[in-house]
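A single protein chain has been omitted from the complex, and every remaining protein chain is retained in its original position.
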Amino acid sequence: MSATPTEMMTIAAARLLANTDVCFVGIGAPSAACNLARLTHAPKITLIYESGTLSTRPTVLPLSIGDGELCDTALTTVAVPEMFRYWLQGARITIGFLGGAQIDRFANLNTTVVGPYDAPKVRLPGGGGAPEIASNCGQIFITMAMGTRAFVEKLPFITSFGHGKGKGDRAALGLKTKGPTKIMTDLCVLEPDPETAELTVVSLHPGVSREQVQAGCAWPLRFAAEVTETPAATAEELSVLRDLHARTRQAHGVAA
Amino acid sequence: MSATPTEMMTIAAARLLANTDVCFVGIGAPSAACNLARLTHAPKITLIYESGTLSTRPTVLPLSIGDGELCDTALTTVAVPEMFRYWLQGARITIGFLGGAQIDRFANLNTTVVGPYDAPKVRLPGGGGAPEIASNCGQIFITMAMGTRAFVEKLPFITSFGHGKGKGDRAALGLKTKGPTKIMTDLCVLEPDPETAELTVVSLHPGVSREQVQAGCAWPLRFAAEVTETPAATAEELSVLRDLHARTRQAHGVAA
Amino acid sequence: MAEFVSLAQGIEAVLSDGCSVAMEGFTHLIPHAAGHETIRQGKRRLTLIRMTPDLIYDQLIGMACAEKLIFSWGGNPGVGSLHRFRDAVENGWPHKLEIEEHSHAAMANAYEAGAANLPFAVFRGYKGVDLPSVNPQIRSVTCPYTGEVLATVPAIRPDAAIIHALKADREGNVLLEGIVGVQKEAVLSAKRSLVTVEEIVDDFGPRNANAVILPSWAVTAIAHVPGGAYPSYAHGYYKRANDFYIAWDKIARERDTFLAWIKDNVLDKGPDAFAGHALATREAA
Partner (left out) sequence: MAEFVSLAQGIEAVLSDGCSVAMEGFTHLIPHAAGHETIRQGKRRLTLIRMTPDLIYDQLIGMACAEKLIFSWGGNPGVGSLHRFRDAVENGWPHKLEIEEHSHAAMANAYEAGAANLPFAVFRGYKGVDLPSVNPQIRSVTCPYTGEVLATVPAIRPDAAIIHALKADREGNVLLEGIVGVQKEAVLSAKRSLVTVEEIVDDFGPRNANAVILPSWAVTAIAHVPGGAYPSYAHGYYKRANDFYIAWDKIARERDTFLAWIKDNVLDKGPDAFAGHALATREAA
């Protein structure tokens, strides 16, 4: 039993989470990763969804950010203005999860447009909570599948700010939070270089080559001095994750 | 059975209230007046206390602005920041009640200090909700017992704004609300003159003379062209008010 | 005091051509029946305000009801694109759509400021991103104490707010619970409001910890429309119709399938259809 690339991305993200974390969770891979962590090594982790549910413990994965399940299993549910004012802006979230249609080498993200803003080739959904998640959470974990249309040389639009044009740009804007510290993909894990903040491959998922990773990225990728192999998914990680997805499919009729 | 001066003040205030009013109620005479109106001619009047209780219907008068009785009989109770932001500043209150230690001829009020602010002869409690009640409610009713130490020529401190130095001063500050429109005392009812905004006696309570009223006021009082007699308290008004006070005494052991 | 009306009367009372309207509901309690009635009444040149335009505004935009959209996330949650929204922005069909785009934090703060009768909202946001360069309504103020520069957005003060709630009592007080979103702020920020409700009750009974109650005197009109949030959900009544959200992707992708669906399901139907949808969802749940 070995993990699919998407499962490996989710499992790599889950491993980074601890009981003391307060996570602002998005739908999809972040939600799967956070709940996998909660069901394995971090049973006391605090999960928050932007619909207002605080300390929620869903038994199946939500299909939308505002599923009734999230409310039913939450400690309490607050109004959306309070969520953004007291909890996100209030600097109470240790880890925010983000993804996007496109990312650049300094982990800035685009989910707004492809092409010019006023005459877009593709109009994407837009920022939603992302701009302020990116600036107000203690640090940001990004989950994204690789590909040259996603990992691009230059973003047409910066929807949420990562490390700008390099190290020091966050501080120059007055941001006290760390920004993106880990990028989990289907092929590898990247981190900003400590000196330059440029994304650097620090581990390859089992069986993945440097060439495969470079093929999924439009800019010439940097690799860390020592690139490790991401530890393979354990039997427990895989079975808990697959059970979670199976429960979800059964509850919703569709996959989350 | 005839009304005491304080009862007459309360009854005169109650008569001004209608079913469609949304009142911001203070403890003491305003609370008695509002609940008397609710128990007589205005059963659907909406009463709000600044502790956050919306549409409350107490069976006895509260002794404090935050009695449990107010919460138990309220439609709902909101937090204090919401009360001041959404409901008072939100311009949803038609009538605010105020009183004070001192009032001047343009219905400005002082509840802050007697003497200089930095070295006061008497330190009074201060403004509390009054400054923004005075500016944000549709109109203001004032209830105060007369006396030359209360109705003064010049205030040492303006805690809440009435008509400033005369007509037009509210508009000059950008205030769109009416400010004080009625002052109910133990001896008479006063209103701002339509031309000058100076307080003018419009009715005398039964048995009260012009001289008695003037004796309770430190500035030379103006009387309206036609001063009427305040209609005497009806038997119903008096019995409902006294029953309310009796129930209150029984519930609290003290009078409200 | 809130007046009890039919849905058609309610939409007539609160909406007019050219006005601004916020139809809110954050995943939960989206007022879809009211959206359909707006299409049936052929309202035009509306400024549509909503954090997540969702299917409800995709339908209004596709039916040429909207002149402008103020929003912060325009997708089909968990599914993908809003094709009618994209067609309007990318191709100007059925006509050009003006957009004013914000982040969720900005919209939430702007509703809060509107409810509080303030002209603008202040928040820590929009640092380092491109939205301020394309939206001139994003400005700033300087803190008079620390010198820090903070982002501002204008308060949202719509002509009308439309929401779907769980219950109204006979005095016209309104109850929402579960995920309550920005609906209280939307109603309090608006000049007039219409609330559609699942049921009208004598007494609200026991309530959840996060129940929101809107007093009758803060609401303009109430219409009883069971199932009126479908394919969104009403907590304790019926679940979200996830399959319809998925199906919408195919329906809305092409103009002709969209128009055919609207004819069959909106123009040729009335509010009563929603009771059936909700019942089917409840039974399937």
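By written order: A, B and C. Residues from 1 in each chain.
Please note the rule applied: a residue touches a chain if its C-beta (ideal position, glycine included) is under 8 Å from a C-beta of that chain, and two chains touch if they have at least 3 such contacts.
Because the structure is predicted, anything quoted here is derived from the model rather than measured.
Asks: Where does the absent chain make contact, in terms of the chains shown?
Replies: A, B, C
Asks: Which of B:Arg15, B:Arg57 or B:Arg85 sits in contact with the chain that's absent?
Replies: B:Arg85
Asks: With the missing chain put back, one of B:Pro120, B:Gly138 or B:Gly166 would touch it. Which one?
Replies: Of the candidates B:Pro120, B:Gly138 or B:Gly166, B:Pro120 is in touch with the missing chain.
Asks: Looking at C:Phe26, C:Phe123 or C:Trp248, which makes contact with the chain not pictured?
Replies: Final answer for the missing-chain contact: C:Phe123.
Asks: Could you tell which one of A:Thr76, A:Thr148 or A:Ser209 touches the chain left off the display?
Replies: Touching the chain that is not displayed is residue A:Thr76.
Asks: Which one, A:Arg15, A:Arg85 or A:Arg105, makes contact with the chain that was left out?
Replies: Of these options, the touching residue for the absent chain is A:Arg85.
Asks: Write the list of chain B residues that the hidden chain touches.
Replies: Those residues of chain B that touch the unshown chain are 27-28, 50-53, 63-68, 70-71, 76-81, 83-85, 88-89, 112, 117-118, 120-132, 135-136, 157-161, 164, 169-170, 173-175, 252-254, 256.
Asks: In the complete complex, the non-displayed chain touches which residues of chain C?
Replies: Touching the missing chain: residues 116-120, 122-124, 137, 139-146, 148, 150, 152, 154, 204, 206-211, 213.
Asks: Would you write out the residues of chain A that touch the absent chain, in ascending order?
Replies: Output for chain A: 20, 22, 46, 54-55, 75-76, 85-86, 89-92.
As a working rule, only the chains that are shown with their structure count from here on.
Asks: So which chains are sitting against chain A and chain C at once?
Replies: none
Asks: Give the label of the chain whose average Cα location is farthest from that of chain B.
Replies: A
Asks: Quick check for you: compute each chain's CA centroid and the global CA centroid, then name the chain with the smallest gap between them.
Replies: Going by the distance between chain centres and the overall C-alpha centre, it is C.
Asks: Where the CA atoms of chain A average out and where those of chain C average out, how many Å apart are those spots?
Replies: 28
Asks: Hey, how far is the Cα centre of chain A from the one of chain B, in Å?
Replies: 57
Asks: Residues of chain B that contact two or more other chains, please.
Replies: none
Asks: Where does chain C touch two or more other chains at once, residue-wise?
Replies: Within chain C, no residue contacts more than one other chain.
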